[in-house]
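Removed from the display is one protein chain of the complex; every other protein chain stays in position.
Labels run A and B following the written order; every chain starts at residue 1.
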Amino acid sequence: MTISRRGVLQGATALGAAGAAFWGFAETGKNFYQGVMGTAQAKGIAGGALPPEYKVDPATGEVILNPDQRVGYTMCMGCTSVCGIRVRVDKASGDILRATGNPYSPLSTNPHIPYDTPIKEAITGLSAYGEQGLAGRSTACGRGNAAIAKQNSKERILKPMKRVGERGSGQWKEISWDQLIEETVEGGDLFGEGPVEGLRAIRDLKTPLDPENPEYGPKANQLVVIPVFKNGRLMMAARFAKMAYGTRNFVGHRSYCGLSMRAGYAAMLDNLKKQPHLKPDYRHAKYMLFIGTAPGNAGNPYKLQGTLMGAARGRDGVKYAVVDPVLTNSQNHAFGKDNTWVPIRPGTDGALVMGMIRWIMENERYDAKFLAQPSGAAAQTAGEASWSNATHLVIDDPEHPKGGSFLRQGMVTADLEEDAQKAPMCLDAQTGELSPAKGRPATLFHQGTVRLLDGSTVPVATSLSLLRREALRKTLAEYSADCGVSEERIISLARDFTSVGKQAAADCHGGTMHAAGFYTAYAIVMLNALVGNLNAKGGTTAGGGRFKDVQKGPRYNLLAFPGKVKVKGVDAGRGGFAYEKTSEFNRLIADGKSPYPAQAPWHSFTQPMGAQWLTSVLEGYPYKAKAVITWSSNPVYGVAGMENDVKEKIKDTKRLPLFIAIDPFINETSRFADYIVPDRVFYEAWGWASAWGGVPTKVSTARWPVVDCQTGKTPDGRHMDMDNFFIDVAKRMELPGFGEKAIPDADGNLHPLHRSEDFWMRAGANVAFDGGAVPESDDTDMTITGVDRIRADLESTLKPDEWRRVAYVYNRGGRYEDAVKTYKGETFARSYKKGIQIWNETVGMARNSMTGKKFVGCPTWQAPSFADGTKVDKAFPPDLWPFRVVSTKSQLRSSSTGGNPYLDDLKLSNAIAINTVDADQLSIKTGDWITVISPSNRISGQAFVRHGIARGAIGIEHGYGHRELGARTHKIGKVILEGHSNRGLGTNSNDLGYTDPTSKRPALLADPVVGSIARQALPARIEKMG
Amino acid sequence: MPAVDLMSFDHEAVWRPWAVAYFLLVGTGAGAALLLAYARLVRIAEAKGALIVAASFALASGLPLLADLHQPARFMHFYLGSAPGSIMWWGSWFLPLFIVSTLLLAFMTGRRGNAPMCGGERMLTMIVGALALCILGYTAGEMSVVAARPVWNTLGFPVVLILTALMSGAGATMIIDSLNGEKGEGRYMLVVTGAATLVAFGLWMLTDTNLSTLAADYAPVGLFGGFIIAGVVVPVVLAVSAKASLLLRGVSGALAVFGALAFRWSTFNGAQLMSKTETAFYGHEAALSQDALRTLAGSAGLLILSLIFVTLLINLLAVRASKQTQA
Partner (left out) sequence: APAAASAQAKPKRWGMLVDLRKCIGCQACTVACTIENDVPEGQHRTAVPVYELDGPNGPSQAVLPRLCNHCDEPPCIPVCPVNATFKTEEGAVVVDAEQCVACGYCVQACPYEARFINHKTGVADKCTFCVHRTSVGLLPACVETCVGNARVFGDLNDPESEIRKLMAQHETKGLRPEFKTGPNVYYIGLDDRLASTVAVGGGARDLRQGLETSAHGEV
């Protein structure tokens, strides 16, 4: 047979064609093969749906459980709202299938079901049976649903790690638990870089850490512990750090969360120590004003406020306004004209609100009857739900030694009992006579003089007069010019707010975290005082509190133990300590030098300033730290300006010899650690949490491991976590309060503390017995909720009459007071008793540590300023720095949910929002890459041009721009923990933060009065990228 | 002010480039089959080129169709029940019949060698022609009934789809004929259908804002440059002016096929880029995506194999037939 040339050509073509066809159809071939050989990926009509966790008989409502799954109730930490959730688990794999709300929890259900509802009935109540599940629905938000991915995340740290090479280099080795405890306690030449003092050596409770400045306290203060927020586990860390180890440097994240708001409320609510705060009564308010808080978009508790906002929009006669540079989902188009967005120039709400107060004063729209009651007794007689010091007289002379304080009876009348001496004075409304505040109304406005016992005459004024004076300092036109909101708008807001009696409420939060934060917040919350809404139905509430857990309770006292240390000394962030009390101040006085300005700001009546700790201990003012422990906190990511300031210094082991991080993940802070201690994610952890606010009844949310903990085990078989780390360190150091005989019960017997369960289950016993014991759980309920998995521990840890009651509480994911207990008539059943401070004496007598000037004791308008009072706008004038950056919380993320696949799927990056008019002037379009330049730094991202942002504002959604949490590659021994660059997309506005230029020693820009970190209203300009 | 999407969600085009390949192949096959029927029954010509095109394009069309099913192994489901309400179901019957009948016709033609056509073959030619009409009808109908795709759901779309199929059938025939050194039957049909395409497309464009949106925003190059200019105007002009040159006839034919491809590419992918509920972004079906390349390679390879197979079939049978008559 001959082969023709044509044949060869054809053959070659055919071969080539066959090759191409083969490549082209390979996928089809695969699909075909799978279709024939494989089983169908989905069967029936439900697609890939999960098998239901139970069935409910449509006729009877009877629950038929799915034996392959269980549903347990615990606490969510997809953000800080700590909602009660129900977690559905596949028994065979132990994997979490889905999470949504706990119907017993008022944070997840509106209204929540009565606490004694049987477990099965609760399930029926969630179902379609009789449509009960519609009204009874109990939810988790998008993040709460998505957070289940955390538990199995590939990025989790499960074994202790020690750095190899430089801090922050991303190179680690795994070490044993024993080595971890030994090295961190005993120190030594841990990294081949020279000796490092261990925790044992640092704990010296006698020797002052700085003999020159003995008030700084003992050396033990040089351990600085930066923990998580009140997530239900905090008290174990507090027990270790404060009560046993004895450092005063232990505080949550408030100074970079919402300190302005908390301090503003605290000043008004007369409790600067505990800083309680109020929430609007969303259920009955007729008018709500949100200034710098975004309920439904963020806010605490996020989900409940979202639900209540939804419900409010479904009611008749409800109106609200949101003042915010950024339009968010707090505003709702379908609700129409009854909710307005009021764009404002960042950082200038103080002007808006003082303008409102001016109008309210001038038009006498305040609740005069309420304000006239000078005491609780008077309020009761008058039928008011709260009272204020509006009528109390203040010594109105800042130069007077008592300037800013109240005029007290002891100053004008001699020979009084101690109590009577303290009584504040006012003018009786009827007689006009100077008299102590008692059970009768007093005069609202008065300015005059009073003769003191020593014969001197001092000017005095009522609190309300002083507030009016501050409000009248500027005209409405001036206020309007300062904040960029028209006079008409200011008036209409004030009119609306004062048109519905006590059914109006104002609230604020994250939007006040700027360099005018305190007075802004104080002014906003003061609006509530002007309508007298505290404790009123439809007004505001301080919340229902919690059942006793760790504090001295009916069964145990987990806060007291033999040998408990009382901490002493100055906070490393210079918070809560008056500069005037320092040795430094006295030395300067003694040397005849001016003590002002201080080297860096001190804030006398605020809380410890955790946000400044890293900055100040790395600088060494007031003092250096020898060891830092962070736990589930991430200040380097979350504090504006922190990373810029510390990222190099923190690598210097001379500045900071030892750095231990406890965290299930590597975050932007723990990346620099010497050791990382693995920790539980929240589904696996123990603890007791409560609501931040917004829940008018008692709430105690249980955390217990509804799934098995994934971390490695200690040699004696406990899971590695925060609790056990602190327990083992304490035991090795023989600290009080740990080991045998650590926890006293109500009878004074001491019980051991060797593991997490020893502590948290006993706290559970307190919860179960507080205010009357709950019933005992039967075995069936425990099986349904999976509490049977911890039954052996309950039985062996608790007393016979306790454990089944605690199981009853775990079965329900906590203990919750019934919703019917919310109101008593027209007021809240749980009311706030202290008086409202129109003028706060502590504030009014404190001095600015940089200028020595006294602060104003009532709300006033001060533009964002540096610590020494210089206006930010003066140092960074708007013609050169035309923009002010604000940060808005993402609805789809919290700061710690970076890298969640479900959330990333919705939105992978943020953008830099600017107003359409501003963008036009800069020729910027949506999607253009731009650079934002602040005094300290520059960041680049995509521009997002919208109408929904105020002119002159730059809006950056928070939660993006991570550098860790899965964004960066780490090496652990030979194992590579792969980083994904798309996890780090977007920008973090905190990169634009900066240190206060008026402070000699580095201090992050903060509110000059209370020191809350300024993450808002940062000056900036924009450049378009080429 | 248009709405600004603060949150939006992407969808992907469900019909992948395989659909374009299928519609091109089967449309060209059907166009050629009609040309064949017309040539044989009216003009009494052999029209071997048209036969080769009809049979091989039909043969090659099956696999890409299967490939556009994400569950190709389940193709039997089409035949295990009946869904007369679904045009696609009708298509599932037309297509195999069309493929088998064209192959059979090629077989008969090859086996008869140079002998004159018998009644059976004439009958089969008529059937092939009728099935080609069914194919054109069903493909155009299947898409134009989709109300949710306004670009398809018009009068213009099925008309142009059919006209370009005819054009492409004629064009492919011209390529084969020129390769075989023949003038063949395609030129006239190409010119007629090309001119009609221009008119139809023009009218459509004028009357349908959706098409203008598509043409302006989603597929400007494909529709204007690729389809109208390179795919219709140039081949028609070439075909009219270059009566004698086989090369130019071939080029004209090739461009006509390209035109049909460009039209399908633009209207299939383009229309899928146009969102139904909001102007969605459907994760680009870029012209040079992996998907598109695989489709191109797979379909072209398969088509060449089919061409070789059909040509060999006809030729080998013809050789055998001539040997038999010689014997």
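Note that a contact is a pair of C-beta atoms (placed from the backbone, for glycine too) under 8 Å apart; a residue touches a chain by one contact, two chains touch by 3 or more.
None of these values were measured; they are calculated from a predicted model.
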{"item": "Among A:L892, A:I933, A:I972 or A:I1022, residue touching the chain not depicted", "value": "A:L892"}
{"item": "Candidate in contact with the missing chain, chosen from A:W23, A:Y115, A:F191 or A:W341", "value": "A:W341"}
{"item": "Sole contact to the chain not displayed, among A:V323, A:M642, A:L985 or A:A1020", "value": "A:L985"}
{"item": "Chain B residues that touch the omitted chain in the full complex", "value": "1-12, 14-15, 68-72, 74-75, 77-78, 80-81, 83, 85-89, 91-92, 142, 145-149, 272, 275-281"}
{"item": "Residues of chain A (touch criterion as defined above) contacting the omitted chain", "value": "31, 40-52, 54-58, 97-98, 100-101, 110, 126-129, 131, 133-135, 137-142, 144-146, 148, 296-297, 303, 306-307, 309-311, 313-314, 327-329, 331-337, 340-341, 343, 891-892, 901-903, 905-909, 911, 925-929, 939-942, 944-948, 961, 963, 967-968, 979, 981, 984-987"}
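The criterion applied here is as follows: only the chains that are shown with their structure count from here on.
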{"item": "Distance from the mean Cα position of chain B to that of chain A, given in whole angstrom", "value": "64"}
{"item": "Contacting residues of chain A [partner chain B, same complex]", "value": "10, 13-14, 16-28, 31-36, 906-907, 946-948"}
{"item": "Chain A contact footprint on chain B (complex, rising order)", "value": "1, 4, 7, 63, 66-67, 70-74, 294-305, 308, 312"}
